Structures are given as structure tokens and as C-alpha cells.
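For chain A:
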Amino acid sequence: MNQIPLTHILFVSTALFFIGMYGLLTRRNLITMLMSVELILNSVNINFVAFNRYLYADKLDGVFFTLFIITIAAAEAAVAIAIMIHLYRNLNSIDVEQTDEMKF
Partner candidate 1 sequence: MFSIEHITHLIDAWLYGNLPPTLALLIECLIVGLAAITLFAVLGLVLVLMERKVSAHMQIRLGPNRVGPGGMFQTVADTLKLAMKEGLTPDGADKFLFNLAPYLVIVVSMMILAPVAFAKGVQLWDLNIGVLYVTAISSLSVIGILMAGWASNNKYSLLGAMRSGAQIVSYELSAGMSLISIVVLTGSLRISDIIASQQNGWWLFKGHIPAVISFAIFIIAVTAETNRAPFDLAEAESELTAGFHTEYSGMKFALFFLAEYVNIFIVCAIAATLFLGGWMPLHIGNWAGFNHVMDYIPSSIWFVGKVFSLIFLIMWFRWTFPRLRIDQLLRLEWKYLLPISMLNLLLMTLIAINGWHF
Partner candidate 2 sequence: MGSSSLIVLLLAGLAFSAGGIAVARLFVKGTRNPQKGQPYECGVPTEGSPWNQFNVGYYLYALIFLIFDVELIFLYPWAVVVKRVGMAALAEIIVFLFVLYMGFLYAHKKGALKWM
Partner candidate 3 sequence: MAFLNKYISDVFGAVRSLLKGMRLTGYYFTHRREIITQQYPDNKEQMHLPERFRGEVVMTHDANNEHACTGCTACELACPNATIKIITKFDISPEGKKKKALDTFVYHLELCTMCNLCIEACPTDAIKMAQTFEHSVTDRSQLTKKLNKPGSKIREGIE
Partner candidate 4 sequence: MTKEELKSALEGLIPVEGGAVSGAAADGDSPKGAAADGAAVFEEGAEWLTMKIASGDWSTYARLLRHTPGLSFDYLFCVTGVDWRTHFTMVYHLTSTVHRQVLVVKARLDHDHPVIDTVSDIWRTAEFHEREVYDLMGVIFTGHPDLRRLFMTDDWKGWPLRKDYEDPINMIKL
């Protein structure tokens, strides 16, 4: 592991971030958008863990941040999906554009 410079890991996380970004921009479906968001969050997590490991190996703050992010991601995903189900039940679709049209 010590042969891999930190920047390589950061490369991965950044790439993942923008992959998520791309998904968020192109997808028009709430669930797929949620998935993209998860990718983005994960790229951030990678950063935290990597920084912790490489730069502050005596501390645990990166780990804790990751833990809390995962927690929040879970809560967010749960609420998001609850909202989606709600929308779906009312509008029978969770396509973003249609949701815009059918204001409620």
C-alpha cells in the first residue's frame, strides 16, 4: 500500500465523484439519481479514509467522518426512497420532468 501514492487514490475518488456527477446530470429518474448521489458520497468517503490513513494515521477522525457520512447516507437514502414512493403513489411516475409538470 505504501507504494501507491495518495494521489492515485484521490484520482479514483475524484473520478468516481464526477461519474456520479455525470449520472446525476443525465439521469432523469429519481432512483437512478439517488444512485448517483450514493456514488458521490462514496467518493467523499474514500477521500476521508485515505486522508486518515495516509496523513493522520494516529487519529481516527477520518474514520468517524466516514462512519457518520455512511449513517447520514443511509438516513438520506431511506427518506429519499420514502419520498419517491410517496410521489409514485400520487403521480404514478417518478420521472423528474413529469414531477415538475404535475405540481402538487
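Picked so that all candidates are chains of the complex that A comes from, given by their letters.
By our rule, contacts are C-beta pairs under 8 Å (C-beta built on N, C-alpha and C of every residue); 3 or more make two chains touch, one makes a residue touch a chain; residues count from 1.
These numbers come from a predicted model, not from an experiment.
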| item | value |
| --- | --- |
| Numbered candidate touching chain A, per complex, among 1, 2, 3 or 4 | 2 |
| Residues of chain A that touch candidate 2 when the two form their complex | 67, 70-71, 74-75, 77-78, 81-82, 85 |
